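Apart from one protein chain that is not included, each protein chain of the complex appears where it belongs.
Chain naming follows the written order as A and B, and within any one chain the residues start at number 1.
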Amino acid sequence: MASASGDIAVELTDIEKRFPGVLANYDVNLTVRRGTIHSIVGENGAGKSTLMKVLYGMHQPEEGSVSVDGAEVAFRTPADAISAGIGMVHQHFKLADNLTVLENIILGSEPSRGGGRIDFAAARSSITEIMQQIGTELDLDELVSELGVGERQRVEIIKVLFRGANILILDEPTAVLVPDEVDELFATLQRLVDDGATVIFISHKLDEVLSVSDDITVMRQGTTVAHTQPADIDRPGLAELMVGSELPSPAGRNTTVGDTVRLAFRDITVDGPEGRPTVQNATLDVKEREILGIAGVEGNGQFELCAALLGLTASAGTVEVDGMDVSTASTADRYDAGLAYIPFDRHREGLMLTAPLWQNTLLGRDHEPELRNGPLVNAPAAVAASEEIIERFGVLTPNAHTPAFALSGGNQQKLLVGRAMVTEPSVLIAAHPTRGIDVGAQAAVWDEIRMARDAGMAVLLVSADLEELIGLSDRIAVLFEGEITAQLDPDTITAAELGGYMTGVRQREAS
Amino acid sequence: MTTTEPDISKNPLDKILTPSQSPQLQTAIVTVAASLLGVLIALGISAFILAVTGKNPVDAFTTIVETAGNTDKLVEMLDRATPLIFSATAVAIGFKMNLFNIGVEGQYLFAALISAQAGSSVNLPAPIHVLFILIVAVCAGAAWASIAAVLKAYKNIHEVISTIMLNFIGLAVIQWLFESFFREEIEGNLNVKTKLLPNSGRMPTIIDGRLSTVFFLALLVIVGYYVLVYRSRFGFRLRASGENPDAARTVGISARTMVMLSMIISGGVAGLVAMKSLLSEAYAYGPNATPIQLGFAGITVALLGRNHPVGILLAAMLFGFLDSASATLQLAGVPSSIVRVMQAIIVLCVVILNEAAIRRLNVRTAEQAQAQLAPEVNA
Partner (left out) sequence: MTATDAGSVTTADPASRFSRPQRLAIQALVLLSLLSLTRMWTGFDNLTSSGTIGAALRLTVPILLAGLAALWSDRVGVVNIGIEGMMILGTWFGAYGAWQFDPWIGLVFAIIGGMIGGLIHAIGTIRFGIDQVISGVVINLLALSGGRFLSELAFVGEVQGGISQSPPQKRGIPIIDIPFLAGGDLFGWDTPDMFGWLEERQWFLLSDLAGIGGGLTGGVSMASLLALAMVPLSAWVLWRTAFGLRMRSSGENPWAGESLGVNINRVRYQALVISGGLAGLGGGFLSIVSSSFYRQGQTAGRGFIGLATAIFGNWTPSGILGGAALFGYSEGIKLVAGGSLTGLFLFVALIGLTVTLSSLVLRKQQRALIAAAVGVIAWVGYLTIAEVPESLTQGLPYFITLVVLATASQRLRPPSANGVPYRPGEAH
């Protein structure tokens, strides 16, 4: 796999990094050999991204030293790291949608024709060369907004290579890719490494790490806890190092799916911009004690489907909850009818960050008789209700008056899960319920969902985490370009096959 | 290695805050402290400006302090604060929904004209007549504001631009209506107005005619604002929609409805701004009789008062006081136009200091929360 390499590309020694109230990294030691793919593994919140941002000059460490190619460096901005040959491909792409591919690539390192003018011709020829090198082709004058996820990632890689990087940091690059695209990415990385580059690969997906790495460093709770190689360790061993125990599994149940249909939607169609529908004729049933998973690459209509079911966007078609037609009901009425929702983005759609937890709990529930005093809010009752959620769902917070921004992501998510489930809904629509939270919180959320399911709740689960999807669901429906293109049995499907359906490569008639 | 604890960074707020206070109390303390500091800094800057332009700042400040000791002037302060309270409350209602109602100016002038005309055309028994005028004023202000409301809710036109345009359009419409239909020509009188209100439509003044009883109406409005925005379910939804419109929408609170209601209520309150002038001073609307610029003054008062009922009351009194001092300043040889400059600088300083202080507070709150929850970290 790795080319013979004796010297060290990057060395981080005793790094400590603090943020207000948080010790993000401490006693971190990392040695990356040149010409290798070095993975950094850890769960969400372990400090991997922060460490890489230190290496990339986006943060400055409180203590410790960084050396690149044997020489000690002190990067104050990414520009410094870039000139040292380090490039970073971020987990959340840093691309400007309304600018062209070319403009996004050259931003900040524009070739000059003198007098401040950009030399577009020179830019074009260098980029074309790079694209040939990594075996990809993109229209440089296309707006980034038109590109798909895999293409955007390639733009990010080209950005990095355009600046002459020979040490590439990739932060959770496979989070948004389906299995086929993952293979393509790994092939590209191998090509780069064979040409002499060094790759640092951050991930929490153990199988990928084991398959592609030359070296592995494990991080846990802000520090490096182990260094190993794929030959010397297996998946359970890695999991043990990463979280100190076995990784929680979403699978396993001891009840069976019931017969009553709790959520039924027929021919849901949502119009999109420029006349193309984002959801077309979506039709599904979800029964009691059933978890129906919706699989799909982000942007294929999942968000719009959930919004349609909740009445947040106009749609054609019908929706029934427990037999009651709510197709023309308002969102508030649909919640009253038994729907509940864990939103996609907890900051944008879920929480009021500067408001105390008890007000966040009250949101959407201020009409309940116990929480109101006629036209006025019954604050003490709302506080008590939120304390109930905090207790039952294990939200770690000093008290119910703490503003939501002071909680960690995992605890914010637990609050949202609690808020959705404490009213014992008939149907729970859960969108990425465990995205971006640590393993402990993830296990807690899965437990709650499973318990409620066993008690009779129906769940529509939208997730990009294939493991979660396959483990929790009783059935999986694939959403591709707004249409339900397949219904699959999680017991018989593999992640690779599921990936094929998600990208439309495979099609099967929806049963 | 060493045992470390998340080190709470040195924070100047530590001097005034203790862990036992609730986050909301801490916010209040920090806001008051930052605002006071802002006022002081602004006064310092104003003194500097005066000195640099060759006027004596000491004269200015001694004059101001003297004015503060004059009870007549203090009563005048309350009287001047009255329209500012209405205006600032109107602006604050918009702010709570994240809407900038710069159109209070047009809304109140329109309401003044319409209510003056309506009030002088009927004859009702005394308290009902006044009530009638007030209701017409509220409705007229709300109606004018509803134009901007619809444009925002349905066309997503930024309310700053639309309300400012409507201010200018309003001035044109008012002038046209007044000159074409509503003006009352009195021989030899250059101060043209609408027909005067009959006695039953007027509100009395107290303390030798220096304080209008409309002041008490303003106090009522402030209390109403408090109950509506801070205690009622509607106010909760309003603030939620202003803080995070997406989250509010997701739980079923219609942003469009909130925008409309917020602007319309704001316009309704704006309609009361000229009521002091109409009901207890000029008893009519006239281009020279009805005060202008009160809409913009309300914006400064709302910003200074941080949109809080008590803050608005205090800020309105402060600005009312400074306005009453401007006459005496002129007599002392200080350019009275410094007062408006001071008011603008005060607002700027208070806004900046509050932003900085609240940020520090948020950082501190997050630190405290993590410190209470994070286990001790060992190497």
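We take it that a contact is a pair of C-beta atoms (placed from the backbone, for glycine too) under 8 Å apart; a residue touches a chain by one contact, two chains touch by 3 or more.
These numbers were taken from a predicted model, which means no experiment stands behind them.
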{"item": "Contact partner of the left-out chain, one of A:V28, A:A46, A:I106 or A:M242", "value": "A:I106"}
{"item": "Chain not shown: contacting residue from A:R117, A:R235 or A:R392", "value": "A:R117"}
{"item": "On chain B, residues whose C-beta touches the chain left out of the figure", "value": "53, 100, 102, 151, 155, 157-158, 160-162, 164-169, 171-173, 175-176, 179-180, 296, 299-300, 303, 335-338, 340-341, 343-345, 347-348, 351-352, 355-356, 359"}
{"item": "Chain A residues that touch the omitted chain in the full complex", "value": "58-59, 77-80, 82, 88, 90, 92, 94-99, 103-104, 106-110, 112, 116-118, 143, 159"}
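We take it that only the chains that are shown with their structure count from here on.
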{"item": "Chain A-chain B separation of Cα centroids, rounded to whole Å", "value": "44"}
{"item": "Chain B to chain A touching residues, read off their complex", "value": "1, 4, 6-9, 22-24, 227, 231-237, 240, 243-244, 246-253, 362-374, 377, 379"}
{"item": "Footprint of chain B on chain A - complex, ascending", "value": "18, 20-23, 26-27, 221-223, 310-312, 330-335, 341, 343, 348-356, 359, 362-364, 366-367, 372, 375-377, 396-398, 401-403, 405-408"}
